[in-house]
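Note that one protein chain is taken out, while the other chains of the complex remain in position.
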Amino acid sequence: MTCTAEDLVRALRAVAAAVADHRAELTELDRVIGDADHGENLRRGFLAVVTKVDSADLDTPTAVLKAVGTTLISTVGGASGPLYGTAFLRAANAVTEKSEVDGPAAAEALRAALGGVVARGRAEIGDKTMVDALSPAVDAAVAAAEAGGDVAAVLAAAAEAADRGAESTTPLVARKGRASYLGERSAGHLDPGARSTALILRALASSAGAR
Amino acid sequence: MTCTAEDLVRALRAVAAAVADHRAELTELDRVIGDADHGENLRRGFLAVVTKVDSADLDTPTAVLKAVGTTLISTVGGASGPLYGTAFLRAANAVTEKSEVDGPAAAEALRAALGGVVARGRAEIGDKTMVDALSPAVDAAVAAAEAGGDVAAVLAAAAEAADRGAESTTPLVARKGRASYLGERSAGHLDPGARSTALILRALASSAGAR
Amino acid sequence: MKKIINDPSTVVAEALRGLAAAHGDLLRVHEDPAYVARADAPRRGKVALVSGGGSGHEPLHGGFVGLGMLDAACPGAVFTSPTPDQVQAAVEAVHGDAGVLLVVKNYTGDVLNFETAAELASAEGIDVRTVVIDDDVAVKDSTYTAGRRGVGGTVLLEKIVGAAAERGDDLDACEALARRVVANVRSLGMALTACTVPHVGEPTFTLAEDEMEIGIGIHGEPGRARVPLEPADGIVRRLVEGVVEDLPFVEGDRVLLFTNSMGGTPLVELYLAHGVAERLLAERGIRVERRLVGPYVTSLEMQGMSLTLLRLDDELTELWDAPVRTPALRWGV
Partner (left out) sequence: MKKIINDPSTVVAEALRGLAAAHGDLLRVHEDPAYVARADAPRRGKVALVSGGGSGHEPLHGGFVGLGMLDAACPGAVFTSPTPDQVQAAVEAVHGDAGVLLVVKNYTGDVLNFETAAELASAEGIDVRTVVIDDDVAVKDSTYTAGRRGVGGTVLLEKIVGAAAERGDDLDACEALARRVVANVRSLGMALTACTVPHVGEPTFTLAEDEMEIGIGIHGEPGRARVPLEPADGIVRRLVEGVVEDLPFVEGDRVLLFTNSMGGTPLVELYLAHGVAERLLAERGIRVERRLVGPYVTSLEMQGMSLTLLRLDDELTELWDAPVRTPALRWGV
């Protein structure tokens, strides 16, 4: 099984729905160690993404991903906007010239996305950011692809690892982003960006698995 | 029994103590239908009065009362400052040339005080102001003096009538002062100025009666 | 009670010390009796404008002392009118032998205390006139009340008459102008929350999470009616209607629109409300030609707002535009 531009658009609608459903949860996580806007930022961004991909005529995965990236950058704001935006732009680059994304390409796209987040945000694993969810997700995706997994399998593995990665941020002291201002007081709370990364990957995986 | 300058100073200390003791009550009454400063206004004013009459060499009742009036005017502020201040100044005028105040003179002083309040504030009985306490107090004082009462008896009668007069303000709709802004909503609440008038007269009466 | 203060009874005196330190170029603070005077007062031959009132409405009045506005301001205790000796001392300090105009907000306490001060100053041979401002349409003006309160319109009056005094108008002219402003200005306010007077320590009234108070006063006193909370459009419509229909302001009128915060309402909300007011006035064909937006007549930390409309003519507009240099209003100089 692979993933076409059309599949991707469907998956993005699922992501937007998931983000909207979890808006209050993300906001609450961000309220505790940040500034309470992460849920609203992503809701606004993915609403714009859905409007964008529904209205534009995007017939390749790269075109869809690029539209997602630019839309997120121009609508989300905050730290997560440029980070997620860059992630999608890099993923778009990773799948140029493909009309369908297969397992290995999906893993490659995720690796590129992580590269974009790190290039922009310079966070390392353990800094209590979305990198703590995305980085293990990439490893799991690569392993699944190497094991011959299709897109659904690769994304499922990534989502699974991202969930665990997000959970792992709870005890950490933040060293990047707004939560770092809290110092030791940031420990004991889940990172909102790590949680949203896990949510997004889970929605992508479910959408792929449902086909 | 009559009342000398010295007796008057002692009585004013009793008034200051009574006002301080009832500061919270007066403030609360004023909070409901006014601006919550009546208790603090009078506490500040009578504290200054005590300081003033203790430090100055005031050897006649008129000198004491005049000092009280000017001190209240220059320290109380609000509506009650000029009203009580004028009341004491007029009372001072009423007892000029007396070295001691007897029953009839006390009644006369109270009548003059009421005249001052009405001249300044133009309130009538039933407007829900201090006049509703002071006016029946004057009537009772005059009656007691005519019946041959001494200062203690005259003030006791005045205090008694002022208490009832103050109570009578509860059902009224205010037509003067800040409470009038509330219109019908001012009904059902005791007027703070009427209450303080009753308090002041009660303290004066108790002080006179205790001798 | 959460406040940045040391002791309720010294709040005003300590704040005046800070005001003096912050604006020594514009004003001087006299401590006992307390008043704020223009740094360069007295100005010979100029009508002196003196106002005052309870504290807790800052920047009113001390923040409006300076060139083109007030010559002196007398701050009372929080929400308590000043005493006559403060006013008298201020008048004697700033009068420049061209007479003094007292600007008094219509509250029994203010009127009585300024009246007494005026008597005292007149006895000293100073020509003192008093103008009472009563622009609050929330209060029914009848013989059965103390009359309308003075609220937001006070700032506009002080600015406009201050400009007239600055350009050399005589006392008669200043007094007549002040009455013209009073005749043409109307206000209405509302509150979302109450405020806490330092020496009281708890809010002056309570409003439920879904209630607001319309026709609020600026002393934490309750207003005209308590109604369910509404969106900004509804709130501003109530204020606009109350103000416009009172004078009334009619199609074609040129006005100054003053959108005022009660203190605790953030600017982002205030500008939002101002935008709504501009729209509603435009719909009625009332032409907003000048604006003032900000926290200028406040009620401590109260959240809420008021709208003030002043009907303009060429002269009022010119005087509004004239230079002013005070802590809180400053332009043209």
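By written order: A, B and C. Residues from 1 in each chain.
One rule holds in what follows: contacts are C-beta pairs under 8 Å (C-beta built on N, C-alpha and C of every residue); 3 or more make two chains touch, one makes a residue touch a chain.
Quick caveat, the model's predicted, so the values are computed rather than measured.
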Neighbouring shown chains of the undisplayed chain, as defined at the top: A, C
Hidden-chain contact residue, picked from the options C:39, C:183 or C:267: C:267
Chain not shown: contacting residue from A:27, A:135 or A:207: A:27
Chain C residues that touch the omitted chain in the full complex: 2-7, 11-12, 14-23, 55-56, 58-59, 63, 78, 192-193, 209, 212, 229, 231-233, 235-236, 259, 263-276, 278, 288, 291, 293, 295, 298, 300-301, 303, 305, 325, 330-331
Residues of chain A (touch criterion as defined above) contacting the omitted chain: 27, 31, 34-37, 40-41, 44, 73-83, 120-121, 175-178, 180-183, 185
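In this text, only the chains that are shown with their structure count from here on.
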Chain-level touch network, classified as line, ring, star, complete or other: other
Rounded Å distance, chain B centre to chain C centre (Cα mean): 32
Inter-chain centre distance, chain A versus chain B - centres from mean C-alpha coordinates, in Å: 76
Numbers and ranges of chain B residues touching at least 2 other chains: none
Chain C residues counted as touching two or more neighbouring chains: none
